[in-house]
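The other protein chains are all here in position, but one chain of the complex has been omitted.
Let's turn to chain A:
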Amino acid sequence: MKHDVKLYALSTCIHCKNTRQFLDDNDTDYDCCYVDKLEGEERVKVIEEIKKLNPNLSFPTLCIGDKVIVGYKKDEIKEALDA
């Protein structure tokens, strides 16, 4: 595993689902956080984390090493995974 990969997602979001599928298809190990399933302080803490990575607070927000990819962008994801 070359990079730490973390996905901030919503369990109901289709672009998040497609991103997960793409990571799975590329045999990537990643940590997925479903923000819509969090509550209270835990949710606030995660939102603060996302805000630093993606000020638009949109989903999916994907971190591959130092690279942040907002939205389901296959080419960018692949490039970052291969880097």
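Just so we're on the same page, a contact is a pair of C-beta atoms (placed from the backbone, for glycine too) under 8 Å apart; a residue touches a chain by one contact, two chains touch by 3 or more; residues count from 1.
One rule holds for everything that comes next: contacts and distances are computed from a predicted model.
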(message) Missing chain, UniProt name, options "Phosphate transport system permease protein PstA", "ferredoxin:thioredoxin reductase", "DNA-binding response regulator" or "Acyl-CoA/acyl-ACP dehydrogenase": which is it?
(response) "ferredoxin:thioredoxin reductase"
(message) For review purposes, identify every residue of chain A that touches the missing chain, sorted by number.
(response) 10-17, 35-36, 43-44, 47-48, 51, 55-59, 71-73
